[in-house]
Every structure is written in C-alpha cells, then in structure tokens.
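The structure's right below; bear with me while I get my questions together.
Omission of a single protein chain aside, the complex is shown with its protein chains in their original locations.
Note that the chains take the letters A, B and C in the order they are written out, and that residue 1 is the start of every chain.
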Amino acid sequence: MNARLAAGGRIDRDRVLNFTFNGRAYRGHPGDTLASALLASGVSVVARSWKYHRPRGILSAGVEEPNALVQLFDGARTVPNARMTEVSLVEGLVATSIHASPSVEFDLKAVNGWFSRLIPAGFYYKTFMASQAAWHFFEKHIRASSGLGASPTVGDPDRYEKRFAHCDVLVVGGGIAGLTAALAAGRSGARVMLCDEQAELGGWLLTSDEKIDGLPAARWVEQAREELASLPEVQVLPRTTAFGYHDHNLVTLLERRADHLPFAEAPVFRERLWRLRARQVVLATGAHERPLVFGNNDLPGIMLASAVSTYVRRYAVLPGQRAVVFTNNDTGYDAALALHGAGASVVVVDARSEPDGSLSQRARGKGIEILPGQVITEAHGRKRVSAAVVQQLDAQGRLGGSPRMLACDLVAVSGGFSPVIHLQCQAGSKPVWDDGHAAFLPGRPAQAESSAGSCCGLQSLFLCAHSGWAAGVAAAQAAGFQVKPTPLPRVADTEPGSLRPLWLVPHAKRVSRAPKQFVDLQNDVAASDIHLAVREGFESIEHVKRYTAMGFGTDQGKTGNINGMGIAAQALGKSIPQVGTTTFRPNYTPVTFGAVAGLELGDAFEPVRTTAMHDWHLRQGALFEDVGQWKRPWYYRQPGEDLHAAVKREVLAVRQSVGTLDASTLGKIDIQGPDAATLLNWIYSNAWSKLEVGKCRYGLMLDENGMVFDDGVTVRLGENHFLMHTTTGGAARVLAWLERWLQTEWPHLKVFLTTVTDHWATTALAGPKSREVLKKLCQDIDFDDAAFPFMSYREGTVAGVRARIMRISFSGERSYEVNVPAADGLRVWEAIQAAGAPYGITPYGTETMHVLRAEKGYIIVGQDTDGSVTPVDLGMGAMVAKTKDCLGKRSLSRSDTARADRKQFVGLLTDDPQVVLEEGAQVIDEPAPSIPARSAGHVTSSYASPTLGRSIALALVKGGAQRMGERVHLSMHGGRTVTATIASPVFFDPKSERQNA
Amino acid sequence: MPEVIQRKAETATRRPVASATPVTRSLLAGWREGLSIVNLRGNAEDTAFRQAVESVLDAPLPVKPCTTGEGSAVRVLWAGPDDWFIVGPKGQADALASRLRKALAGQHHAVTDVSSGYTVLHLSGTPARDVLAQGCPLDLHPRAFARGACAGSHFFKAGVWLWQTDDAPEYELLVRRSFTGYVWLMLERATAECGLVTRRFA
Amino acid sequence: MQKFSIWSLLRNSVSYHEGWQKQWRSPEPKREYDVVVVGAGGHGLATAYYLAKEHGLRNVAVVERGWLGGGNTARNTTIVRSNYLWDEATQLYEKSMKLWEGLSQDLNYNVMFSQRGVMNLGHSLQDMRDIQRRVNANRLNGVDAEVLTPQQIQEMLPFINLNARYPVLGASLQRRAGVARHDAVAWGFARAADSYGVDILQNCEVHGIRRDGGAVTGLDTARGFIKAKKVAIVAAGHSSVLAEMAGIRLPLESHPLQALVSEPLKPIFPTVVMSNAIHAYISQSDKGDLVIGAGIDQYAGYGQRGSYHVIESTLQAIVELFPLFSRVRMNRQWGGIVDVSPDACPIIGLTPVKGLYINCGWGTGGFKATPGSGWAMAHTVAQDRPHPLNEAFSLDRFYNGHLIDEHGAAAVAH
Partner (left out) sequence: MLQIDCPWCGPRAESEFSCGGEGGIVRPPNSESLTDAEWGDYVFMRKNPKGVHHEQWRHASGCGRWFNVLRDTVSYRIHATWRIGEAMPDAEGQAAASGSNA
C-alpha cells in the first residue's frame, strides 16, 4: 500500500533513493527519514518489544522514539540501535530489525507474551537461586535473550574529530524560539552558536501550517537561516545534538557529518564532538508529546499526534486512512486537521468534556467529528490497530456509559507535552511541577543559562517567538553586548486551550488484570509493573525506576517517564511533585564511543617519548621497554639471540670491557640559588650542605609517610648550583613535589628550578675500558683517578662538543655519564661507539642495566620498593641524617614503622644455582604451609647472573636484616616451592674496588 | 617475564619532511632548527633585574602575564611571574646566557640554556585555529588571543607554549624535544581533512 | 517474610501478582534503639542484617538520608573479586567472596552474583611483576588466581587489541570473581534485615551526633532525635561529614568517581576486564549494556558528577583495547562519591567516642566487600572490639604507621 501523498512535504520527489529493510527493497526520497519512507511504503510492524516480543510500530517522528530501533548499515560500518526516526535516507541504505527472531512479522519469542504473567517486573530476583550453579545455568539463557542491536565485530574504519570551542551565546534548538534567540543575539555582534539535532533547522515550524511575517512557517525558516549565515560571528550547526551540560557552562555537542551522505561524498571525520565553553546558553529545546496509557496502547498504528502531523505535512505521508485522534488537550486537533486535510476520515476522542482552544475550533469548523468527555480504554488488533474501545469518562475519572468500538487503522494520541528540560536539569536546576501544564518546567537556572519556547511550557508560536527573542537579547547583554532594537517576527497569537491530566486511562478491569497498558515501550514496562513495585514497597521513584527498568532504555524515558510518575503517584496516593523526577543525566541522546575517544588512539593514545639516539637503537635491532611515556632500549637482539643470550652478552661486555647505555630519559632538574642546599636537605633524607663543588651524591626522597618514592644522584655544579637526577618515571612527579614545597611552604627560600631533562642527551659508558674510550674523544680532562675520582664531576669537550661528565656508577664498574646537548646527542653517541670499537664496545639496554645493578645490590625504586619501604628497610638507615629534619623523617620513628621485624631488603641465593626465582615469588617460612599462610616477603628482582654464573635475587623479607644465612622457602607460580638462603644484597665486588679504583 | 614486548614494530621518531608546493586552505606547518632558547628566572618586581635583562636583550621583559616581548634579535615569552623563555637565532645561547649571568651577577636569578630541550614549531594558514582547537583548550579567537599574546597550555596530551606572531593567523609552539614526534603525529591526524603542508623555516 | 521461589512466583501469577507483600516496611522511628546504623547502602544494610542474624540484636535501625541503596551502591560497576595484595586485605575480601557465593540463598533474594571471572591486564614489565607477585600472594591466601599469557587472553577475548599503545603483556585472572546486581544486593539485605525487625528509616538524614561525656547518646535526624546505645557510621562518601559531627577527623577525601553504560547489545563480552594502567574497567550486564568504570576525578566532590575529560580518557582506553566498540554508543553517564583513604584500604573499627563505630574508606572498591564488611562491622559493634579480620584496619594505623598499601594492586580498585 502506498501512503505517500500526491503533493506537499519537504521531500525531493524528483530524486529516488533505494534502500532495504529486513532484506526487502524500498524507495524513498531525499528529505525522508527511514521512518517516513517505510510509512510511505505502508510498513507498520518495524520492531519487536524487548521482553514480550510484541509487534511494535513507529510511535514518533523524532529522537524520543522508543520502538523503532534498527541495525543500521552492515559490515564494519554497522550501527546498533539506530532510531529510524532520526536516520536520514541515503541511497543504498541497509537496515534490519533488531531483537526479532526470525523476523518482525513472525517472531518465535512472541511466546514470551503468553507467559508474560510469569515474568513481571523483578521476577528474576525471586527465583533461579537454588545455588550458584543453578543461577549460572539460568543466567546463560537470560543473557542469550538480552540486549538489542549487535556490536560491530571489527574495528571502526571511520575517524572522529574533537574540538574545543568558545562562544558568547550558545543557542540549543532551532525552532521558532531558538531561531529568534539566535537572531537577536547574533545581530548584537556576539559570538553565537546555534545547534539543532535535526537534519534542518525549524523544529515544529517544518510541520506547522501557521504563518510568520506573512510567510509560511517553513519559508520563514529559510529566511532566518540566510540571515544567520550572513552574520560573521554566528555559526549554525544542524545535525548537532547538545548531549551534555556540564559544570562551568561546558556544553558537549555531537555533530553528525557523514552518515546522511553517499559514501563518496562523506568527509574524513564521520562525527565531530564539540567541547564548548559558552558564556551564556539559551535552551530552546522544545517539548515532547506524551502518549496516553490504555490497554494495548503499544499496537502498531498508534502514534503520537504531533508525529502524525509531521508525517503528513513535513514528509507527505498519510499514516492511516481511518483515524481516531485521542487527546486530552488542544494540540491533538492539529493532527486531526492534518489528517482531514489529507483526505483521511477522522474522529476525535477528547477526554475533556468541553474541548477548548484554537485548534479544536478550527476542527469543529471543518466538521470533524468530536467525542468529548470520552476516552479510549483499549485498542484491538494483531499486528496493527484495527479498532478502539471508546467509553465515557466522568469528572471524577470514572468510566460510564457503554463501551463502543471505533474501527480504525490509526490512533493519534496526545497526552500533553513534556518540556525538554534535560539540559537545564543536567546543569543543576531543579525542575518545578506546573499543574496548569501538567508538566515539569525548568527551575531556577543553576548556571549561566536560560530557557525559551515550549521547553518553558509555552504553546503558542506567538509566545514562543517572543520568549526566544527576549532570551537572545538578555543572553547577548549578559555577555556584554549592546542590542539594537530590531523588529520581532510577526505571528498571530492562538488560544492553547485547557488540558485534562490523564496518566492512566481507567479500564473495566483492575490494572493488574487489564490488557497491558504500556508506559515504557522500549523496556516493556506496563502500569501493572509500576503498581507491583509500589505494592512491594518500592516507594521512591528512583526505586520504581530500578525495579521496573522504566526510563533505562536508549530513549531514557522521553515519552514514558512522566506518565510513569503520574501512575506511581496515584498508586502511592501522593502528588507528582512529591514523587519527583528521576535524575537527568548525559547523554540527552546516545553518543558514539569513537567520537568521545577522538583521534587519541594507537600511537596517539599517549605521547611516545624518544631520545636523540632512538633511531640508532632501532637500527641496531633494539627491542624497547615502555617506561612511563618513554621508549627505552630493553635489549639489543642479535640474530639468533633471545632475551637471555642478549643480556648475557651485554653484561659480560660491560664487566670485561665496556658498554654504553642511553640514560637520556633520567629526569634532570637544574637547581640554582643561595638556598639550593637547604632545599636539598629538606627533600633528601641525607645531608647536602657539605658536599664539595664538583662532587656527586646519591640521595633518597621520602614522602611525608616516610616511604622512599624516588632516588638519584645530584651533582654540585657550583656553590649555589646543583643538577638533580630523578628516575625516568618519577621526573614530573618530583618536579611538582619540589615546586609545591618551594612555592607553598618555603617561599622564602631563594631557589629556582628548571627542568633540563630534554636538553641533555646522556651516554653512560660502563666497564673497565670506559676510561680508555673516553680519553680518545676528550683531551681537556685529566682522567687520572686522583684527578677525576669516583663520584665527581668534570666539564670538557667530547668529540668536539661541550660535555658534562659524571663519574658515577649504577653497574659497579668504572663508569662515566657523558651529557651533551640533545642536538649533538646522536653524533657524540656514534663517536663513542666508533672510539670503542677496538674494545668491542657494546650498547646495552634496561634489562642488562637491571642485572648489573642487581649483582651490585643497587635498588630500583618502583621494583624493589612499592611505596611501603623506608630507607631503614632498605638497609640505608645511615642515609637518614641524624643532624637535621627532612620530609618524612618523623614518620620513621612511629611505633609501627620503627619495628625491627619489618620487611627488609636482602639478597637470596637458591640452593640450586641454576634455578632463577620468579619475581613476585612469596617468601614462606616452612616448605608446605597450610593455606592460608602468611607471607614473609617477596622477591623483587631476580636474574641469572652472567657474571657470577648463578642465579641471584633481591627480596623484601620480614626481619631479613637479622636473618643472614637463614634458609627460607619461596612459593612460585604453579605451586612449586624452592629453597634459598638469605644473603647480603651485594653479590659482586662488595668492596666496590671496581667502580672506585 | 614476556620474551618480546611489542608485536608491532617500533616506529622511528616522527620528523617533519618538507613537502611539495603549499596548498591553500591546508595547514602550513614547519619547524625551526636549532634556535637559541634560554630559560630566565628572577624577580620581576625588582627594577634592577628588569633593567639588567632588558639592557642585555635589547627587548622589553614582559611582566604582564601571557604576553611576549619583541626585541631586535630575540623574543621573550612570559612563562610565569618569575619565569621567561628567551628565543633567539641559532648558536647564540652561550653568549646570551653568559651576558645575562654577568649582568645579573649578585642578584638572585637563574639562567639556563635549554636550546636542545625544546623545538619551535610554526603553524599558519586558514585552518590553523581549527587545528589547534582540536587539542588545545585555549580560546584563540582574535577577540581573545592576538599577536603578542602567549600562553602555556596543552595540545592533546603534550604541554606547549604557544604564541601568535601574525594576525594571518600565524602561531609558534614551544614543544619539549621528546614530545615533538607526538605533536607532529597529532598535527598529521588533525589535518586529515584540511591537509598539511610542511616546510623548514630559518 | 514471604518466601521467594519459582513456586511462589507461579502461585502469585495466578492471582495476577496482587498478593505480593512489601519487601520491607517503612516504619516510624522508635524513641530508642540498641544500635543505629547510619547509611542504608549495601554496607550499612549488611551490618544491620548480620547484627540481627549473627548477634541476635533486633532493636536496630538503619537511617538513610535518601532512598536505601541510593548512594554508591546504586552507582558502582559491580565488580566482585578478592585478589588483593596484602594478607590483611586479601583475607577480608576473601571472607566477603565466600559470603557472596551463598548470598542469594542466605537472603532468599537473587543478587545475580555472576562468577564470570575478572581479568587484570598488565601493560608493562613492572605490571607483570606486580601481577605475578599478587597471584602468588593470592595462592598463599587460598584465593584462586592465575597468570594469563597474551595468547590465553586472546582466546577468551578474540577481539582484544594486544598491540595497544601499552601492549597487553599478560593478565591475572580470578575465575571466581565476577559481577552482581547491585540494587538487588541492597534490596535483598534490606528485606532480610527487615524480616528480623530491623527498622529501615529512609528520608532520615542525620544532622547531629549527640554525646554525653565521651559516649554517644543518639542522633538528631530529619525525623527527630533518635536515642541510641551504639551508633555505626557506614556512610561511604559522607563519612567525613558524619565524623565531623562527632568531633572526629578522618584521613579521607571524597572524590567523584564516574561510570557509564552503552546502549544494550547482544551478548558479546563474556568476562570482566580491568586495566589499572590505562583506567578501563568493562563488563556487560545481563541486560546487555556495556558497563564501564572511569578513573577518579582529581578534586574532592560531593556532587555525584565529575569532569567530562575523565569520561573521554576512559573511552579512549576502552576503544584502544576493544576497537570493535568504536561505533557502539554511550547511553548514560553518572558519578558517585568515593571516600578515598591514603592506603586504598578501609577503616573498620572503634573510634575515640565510646559507642561510636566507623566503617569507611572503601573508596573506589567497596561493593565487592559488602557482605564481608557488614559481617565484620556487625561483630565489631556487637562485641565492642574488632574481629581479627578487621583488626588491622583500625584508625590507629594512620598514627602508628601500620598502613596497608593496596595502591599497587588497587590503582582505581573497582
């Protein structure tokens, strides 16, 4: 059946668009939505309901649609749960019903309908609980039938853009109120943004048959759009939803840029997400019509009256031939007029005994039959409404007279309007109930925001135009702009008429026994479910919501919630304001994950930080380790090597000759000023005042809880000048820590901090031959041990570049750290490799560095410590100066922290030297403890030591310091236990002759 | 301990490569090699300090937050109430630093050569604002941010110092060396629609 | 109490479900109670339930400022696991896990505890060390735990992107862990406590805590003064506010913690995945929506909402790990108020005020502890001394230094 009207509508009849729905081919026109095109083709069942699998049709013409969800497109670009009423038709579009098996026309799960009495709200809390096993069995089946659309199964071929933006006035909504607001504000020269979620501006004006400035409403919209386009500081965004109103006037917008275009014409970025900071916001978001709640009110062919008007006038579709309009207010008559004008037969069932208002007068004038004081108690039909049962409703709300059947193929319902106050409420304003409108209206604004138009409960075009205008002027002025007086659009005023609140149409049977009277169509929540919830003691509307799932759907209850609250209020014997609303939260309508994620994925997920020598490492076959955001060479793999072979080669090279490590990633903080040493005394546990110029010292940093949180070597470059090294991962934290103490606690200290981490490229040369190599490249430094001893610092020229050289060691070998400006880093590194070639100089990575330092018993903060370790625990109690206070020191003497049997840093030697303990292995006192057993510590670092030809491990062991030589057991992954002996953590060169000599 | 960390091959540090003839409506982006960049710290309230600095730099020392000072040879960026970046031509950092130290001898100050620690990127062309807006929360509308202004902020997840050098508009970004590859990657991604033209600047 | 079962369901369906009784009463406050629990969240209700069931205390009230279960109980991503790091914590959470495994039967209320396993991903060598350490420690504590290789992870989640910016190097898996129906937990405890005569007083905000000398005497509430021999503060995000009424200082900061859900999808995500390193926590509810937990907001907030950029980084992490969800749409976001303690461990025990007990500091991870926390708290209140399980979690530890630092294992510890 073709329901397309011969004339009218905002569709381009000259062009035809082909699409498929559930595998069948259909045709439509540009300007159609998927919904209007299917209605035009006479399709009425488009979905199956979530719980009972009842046939469902299209209820609305907008974002409030609860029923008509489809799987849009197929393959990698598929979109689950798209609303037909929002989908602009595009050539080749493919859509499939979700949640229907095998098809919407014939759905096997419809049997759920038959035992629907067994599965009321919350039934699952009452059963399936014989045992965990039983529940897991039932859960499988519950899950299998849950969900709506299907997730894509592959990654997204599309890309998404995000933007920060700022404006003086944001206007949300492009209906009469939004357009007048934008015009008023725009003319003042303010930076204005106007967004509307629909494909074109105009809102209700695209449906209305009224006139503005003497023009048809839609024509006036054109004119307004043209003027807005001509204003340089005004930006208009159609297909753009304001989905969130956050603190400090941050509004988030989603602009849909691609899906409505043929693939070839689509822009690179499918959607754009705006994070908009607006000085002032005008919310002109309109109102959503409410359905009326009666028996079988979910049948296809039952549609919102405003949607009927919209399909007839905007899309030139006649959704039915024999229509009944069921209303409790005047706007329903607009649908009657539209239908009548399009040649359908219409009867109006009006719950009001004396229908008033401009529209009903017009309807009467046209001789449309009106049944005042009557209601539809129940609809009949299988896959589409075929008749409505009509009965008298007296002033007390009692049914009277005898029911009579009206045969029909369309029921247009209007239960009044729910102003779209989502954003106002998200912004923090408390909605206020208004009995006159029987609706919640925006409360006192909580942010720099105002409301205009029908979202304030206004109905007449006239009043909405005026309120929009006033709001635009006020917003511009509040943002500091002069508004020159300009004429308002001329609109005839109309009489809105009265409204008879009607939350649940009475039925001859009790609610629990009547045919289902649906409130939330998407979640199959009926009036009986709300009554059940109340009966069971769920008295807060928030409880009702969570017990019945009302408003939980993808429509967030736009059409159902207010009716549901009305019904709950009646059941509780309370007023609606007493019951209140549930909380409005973002998103106003659903938002693509990918759009929220934006471009920051893959390599761009987080900065990849690399050193000046990075590409050289790559060429040498290095594998990398992520250390914070840095990429550090982990080990350099040579053909045929695995990690262990490579590490063994690298370690031995360092011990026997010389190796190089790229140490550029270590944090470096330049500290200058007369009080520099005082600052260090506070920050580090050890003392600094006496450190000679040109000397280096190792320091431990404690938090105020006394736990080690960073360490490193600091050099005294001059009397008032130090260079601090931090761990790679700790650099930023340490700088912030220092700055905080300096700025907030000790502003009187004369010290300046400058980060120089990125300025210096650092090559660590380690090994007995390191000096020979360096000598070849540097003539202006005396490398004699007397002149340049361990833990001292010199400046000189290396390979022609000014360099800072520190003789410090993290390997236990003679070692020099050569720092040059990063711009010369690679050159100097390569020069060192060349100079070292005769000695078989070997680049080594972090893994080898770890082994070398472990052989020497040096800690790595974050690996051997975990935020619960003090200097004393590490056996470095001597590094806590007795003579001065420092951050965290006081905590060390707390009763528990001072205990002697805390976990302490020790070495472990396995009985079997070939067995390498597992890092994270737990220390236990007997070999096969009864579970649960207490842990006496754990292995923090463990390696096969190439130098010692055996395994070594570092561990934190309860009372370890006093237990040297004792044997402990280690429970490893897979339940295996291994025996080891507690030893000094220094396994190699205990007298440090190699690094000092 | 896993044997191999990344299945995905590590990528080399991203560097701009000068591209073909500029396309209008594309973003024009480039990098400025080896500029001299010196970090200066000191007490802005102290006239002696200001005079000493200005005499050396032959440029006004910006004490008003988020402004820059233009000199014959150098540009001075406000980076904090006692914190400035001095950006000058290649190879002058040492000279600049030692002259400043000499002039400031006796006063509490800090002069630190950070030339290698930062890269200066240049951005211009019609889309410049929109591209920056993708990752930077600053309001760069001419009414809010114009030539002579500077600000510390972030571009996506990298901290940047940003200043405007021309109304065209034309911006420069001070980026930490180790973040340059990342910022460049984000520029490439952000310009997927408008296009990116790169070149090297003096 | 009307027994719930498939039979009672059948019986009532015959009478159109008109025969169901209230699951709990809404009584008027009595003049005096032996114990008043402040806060009808999961923990408070469980405390009252176990006070009645295990310790025979029936003259008990739970006072709630809003609707019961409306705090973090209503807002959490419902992850239940017991694979913590330190013995003290693991024992407490494992006690809770054992209670979970029989909870539906004990309460005669299906809390839908779904043991579908929880994975904690490792993205760096140090993550993997920490995972191995935790798994070994869990085993010693009798908690099931295993280390998964990337290949094993891929077998369970074929669509995961192992080559993320921070590649997935492995994971720990606790198979007994999972998710539960958060609201049902509150309702089930409320119904069961009510059946023992416990009064649940909603819309009854506590404004003041009266003391006589060093001892608590009662509470000033929105519904008048209520005399109490003992008072237990179990108010999560509002703990500091209540402690202040009693002149006690706590080491807590209340932060917003946000979560979000997608539109409902056909079943696709079989387990629960957590990544502390990049802040992503995801599971799929039995309704079909993806339930996703965000990182914590940096500032203190009692607003039950946080900052938008936190949601952005969360979804970046999700799409980075699970690119197939890029076109799925986010339906709703919300926030709760989490009481964060310095060592990411709770405080359960006595206070300097006699007869006043506190249970707080669960921060981002207390839902899993609901039964165990209530069980231990009930013991502490009834016996006026902590149970060995919660001895270590006293307020004293912040003075004597006996902190139990779970940050390593807990980052944002859903």
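To be clear about the criterion, a contact is a pair of C-beta atoms (placed from the backbone, for glycine too) under 8 Å apart; a residue touches a chain by one contact, two chains touch by 3 or more.
Please read all numbers here as calculations on a predicted model, not as lab measurements.
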* Structure fact -> Only these shown chains touch the missing one, namely A, B, C
* Structure fact -> Which of A:306, A:705, A:904 or A:942 touches the missing chain? It is A:705
* Sole contact to the chain not displayed, among A:136, A:277, A:776 or A:963 -> A:277
* Options A:2, A:402, A:744 or A:930, residue touching the unrepresented chain -> A:744
* Structure fact -> Which of B:29, B:53, B:79 or B:104 touches the missing chain? It is B:79
* Any idea which of C:218, C:301, C:372 or C:386 touches the chain not displayed? -> C:301
* To do: In the full complex, which bits of chain A touch the chain not displayed? Write them out.
  => 164, 246-250, 275, 277, 428, 446, 704-705, 736, 739-740, 743-745, 747, 885, 889-891, 894-895
* Structure fact -> Touch rule applied to chain C and the missing chain gives residues 238, 240-241, 244, 249-254, 298-303, 307-309, 342, 398-401
* Structure fact -> Touching the unshown chain, chain B contributes residues 65-66, 79-81, 83, 137-138, 151-154, 159-160
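Keep this in mind: only the chains that are shown with their structure count from here on.
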* Structure fact -> When A-B and A-C are ranked by contacting C-beta pairs, first comes A-C
* Structure fact -> Between the Cα centroids of chain A and chain B the separation in whole angstrom comes to 31
* Structure fact -> Here the gap between chain A and chain C, centre to centre from mean Cα coordinates and rounded to Å, is 22
* So which bits of chain B are touching at least two other chains? -> 1, 5-6
* To do: Scan chain A for residues touching two or more other chains and write them down.
  => 162, 275, 600, 603-604, 606, 608, 625-626, 919
* Asked: Can you name the residues of chain A that touch chain B in the complex?
  -> 159, 161-166, 191, 267-269, 275, 277, 599-600, 603-604, 606-612, 614-615, 618, 623-626, 630-631, 634, 642-643, 670, 672-674, 750, 752, 754-761, 821-825, 919
* Inside the complex, what are the residues of chain A that reach chain C? -> 77-81, 117-118, 120, 123-132, 135-136, 139, 142-144, 146-156, 158, 162, 244, 246-247, 250, 252, 275, 510, 512-513, 528, 532, 535-540, 542-543, 546-547, 549, 552-554, 556, 583, 585-587, 590-594, 596-598, 600-606, 608, 625-627, 705-706, 862-863, 866-868, 891, 894-897, 918-922, 924, 929, 931-935, 938, 940, 971-973, 975
* Asked: What does chain B use to touch chain A in their complex?
  -> 1, 3-6, 10-13, 34, 39, 41-42, 82, 108-110, 112-118, 130, 133-134, 136-139, 141, 143-144, 156-158, 176-179, 181-182, 185-186, 189-190, 192-193
